[in-house]
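Only a single protein chain was left out; the remaining protein chains are all shown in position.
Residue numbering begins at 1 within each chain, and the chains themselves are lettered A and B in the order written.
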Amino acid sequence: MPGPLTLGQIVQRLGGRVAGDPQILVHQVASLEGAQAQHISFFTGSRYRAQLGATRAGAVVLGPEAENETGLPRIVAENPYAYFARVSQLFNPLVRQEPGVHASAVVAKSAQLGASVSIGAGCVVGEGAFIGEGSTLYPRVVVYAGCTIGARAIVHAGVVIGADGFGIAEEHGRWVKIPQIGAVRIGDDVEIGANTTIDRGAIDDTLIEEGVKLDNQIQVGHNVRIGAHTAMAGCVGVAGSATIGAHCQIGGGAIVLGHLTLADRVIISAASVVTRSILKPGQYSGVFPIDDNAAWEKNAATLRQLHGLRERLRALEKKTP
Amino acid sequence: MPGPLTLGQIVQRLGGRVAGDPQILVHQVASLEGAQAQHISFFTGSRYRAQLGATRAGAVVLGPEAENETGLPRIVAENPYAYFARVSQLFNPLVRQEPGVHASAVVAKSAQLGASVSIGAGCVVGEGAFIGEGSTLYPRVVVYAGCTIGARAIVHAGVVIGADGFGIAEEHGRWVKIPQIGAVRIGDDVEIGANTTIDRGAIDDTLIEEGVKLDNQIQVGHNVRIGAHTAMAGCVGVAGSATIGAHCQIGGGAIVLGHLTLADRVIISAASVVTRSILKPGQYSGVFPIDDNAAWEKNAATLRQLHGLRERLRALEKKTP
Partner (left out) sequence: MPGPLTLGQIVQRLGGRVAGDPQILVHQVASLEGAQAQHISFFTGSRYRAQLGATRAGAVVLGPEAENETGLPRIVAENPYAYFARVSQLFNPLVRQEPGVHASAVVAKSAQLGASVSIGAGCVVGEGAFIGEGSTLYPRVVVYAGCTIGARAIVHAGVVIGADGFGIAEEHGRWVKIPQIGAVRIGDDVEIGANTTIDRGAIDDTLIEEGVKLDNQIQVGHNVRIGAHTAMAGCVGVAGSATIGAHCQIGGGAIVLGHLTLADRVIISAASVVTRSILKPGQYSGVFPIDDNAAWEKNAATLRQLHGLRERLRALEKKTP
């Protein structure tokens, strides 16, 4: 681990400004609750005010609006959460898996690996695949033939890129397989979480643009297109041929149906189901509110009569002058 | 890739009839948007009429009701989507993984492999397992001891077949494990998507009948039975001992609770939760409609009072003559 830094040294490197003693020395980042005197922590909003009051951190990163919420030595930054990320990177430079191909990995002869690529134990990289410069595949990633990954990707264990999309056509009660002749193309600076799957295209390619961040256990269907710098939390499912804009945020467990379009900067709340195209930026939600089971049972039963209730309300309105 | 074919040659092999010049030569399939003169595309409904009008495809497959929607050379077929699948198979014969057992795979001595089976890199096949003739296991598939897979299966990377079912009994606040002594039996012509898991039975076997198609990241609990030619899209979860009929279609992200029954030809919409047996064919849905977040918040809050609203409506009805 790199050595300790003073607050002054940190702002020299990252910007922002110190309030309090710039000679305070910190060794590592910590949460407000877990911090000791040698740690620097961060404060991003009033929800954490009690923890800020109780913290034993040596210093704190916070925004200008919160500068006076504590008397601790502090760094004031416009975007304290991103600033904290940068501080953490100072103390914790990314420990990459060793570059090179692990002896147990299976890389096809016709696959191309960029400079300084790291292919972990048990990975399988198919014919004609391409892995860009500086990318890391953690153990047991599978990249099917012909798929490409850009530079500086981080792909976590168990990811499968380029398996066949779910292309089947019904014929006399049986399913005929539609050859999946597209590939997967992934841009630069993409991170993909453990056990996520991204299917190859049916005809054209499945596209993940630069800077996209995918959490664990996400399923991306064939011919999906995910715009640059969009982030998706765990367990999201995106059905085939959906087009998702840039700078979107999709909450965990959300489902996006196939063949629809999300504009740039759309935010989908966790566990919501996107059943129609969304063409305006904004936040969208659709989750049944959780309740104690008895209340839920009553309300859910009534919900099945809701259309009828509206009709009855209309009838009453007509009768009431 | 096989050589080009004229429309006339295609209908000779697959049936249907040509409208327009049967000497038109096509080399590959394409989407309406992506097609060039050497491509054949397909048209399955009015939703894609604009694309049909704009396409540069050399020919199109369509149904008899749509025969006059374009002046392009075309093949008229009763089931244009399945016909297109067959055309694509002509141009793109399934490139199978090489038959045989990859050097890095681990196959138990007592496992039996049918003729022409392909076991990919990093696969693990347990004691007494059976893999039927012509089946392909892509890299990193695990088949636990005693499980059987029929002929011509396609099993994608990361699939786990035959892990223990979730059988636990509470005893004084702790969980006692129930030995999972059943296996998994999978019929012929089944395809299983990447990272899908199918648990072994608690006592009797988990059963996947012939022709079933499972997409990625599906979880099938112990003692589930899935009837022939049923298809499930990605991220479906089927809880233990559910019995699903033949020719069903389960949309992506749907959850089927345990110990219930779905009749043949039941269609479950994506992301719906099946909480009761469904004994009649038809389409069933249950999804909270997505809305902008502010509208959702209001409606969701009101939903928690819905039963009370019905009572108030009833009271009003009594008062209103």
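To be clear about the criterion, a contact is a pair of C-beta atoms (placed from the backbone, for glycine too) under 8 Å apart; a residue touches a chain by one contact, two chains touch by 3 or more.
Small disclaimer: the values here were computed from a predicted structure and weren't measured.
> Any idea which of B:47, B:109 or B:177 touches the chain not displayed?
Considering all chains, including the one not shown, the answer is B:177.
> Identify the residue among B:8, B:22, B:114 or B:286 that touches the chain left out of the display.
Within the whole complex, the residue contacting the unshown chain is B:286.
> What chain A residues would touch the chain not displayed?
29-31, 34, 79, 81-82, 84-86, 88-89, 91-92, 94, 102, 104, 120-122, 138-140, 154, 156-158, 191, 193-195, 211, 213, 215-217, 229, 231, 233-235, 247, 252-253, 270-271, 287-293, 296-297, 300-301, 303-307, 309-310, 313, 316-317, 320-321
> If the missing chain were put back, which residues of chain B would it touch?
These residues of chain B touch the chain that is not shown: 104, 106, 122, 124, 140, 142, 144, 158, 160, 163-164, 166-171, 173-179, 181, 195, 197, 199, 203-204, 217, 219, 221, 235, 237, 239, 255, 257, 268-269, 272-276, 278, 282-289, 291, 295, 298-299, 301-303, 305-306, 309, 312-313, 316, 319-320.
Basically, only the chains that are shown with their structure count from here on.
> For chain A and chain B, let me know how many angstrom lie between their CA-based centres, rounded off.
Going by mean C-alpha positions, chain A sits 26 Å from chain B.
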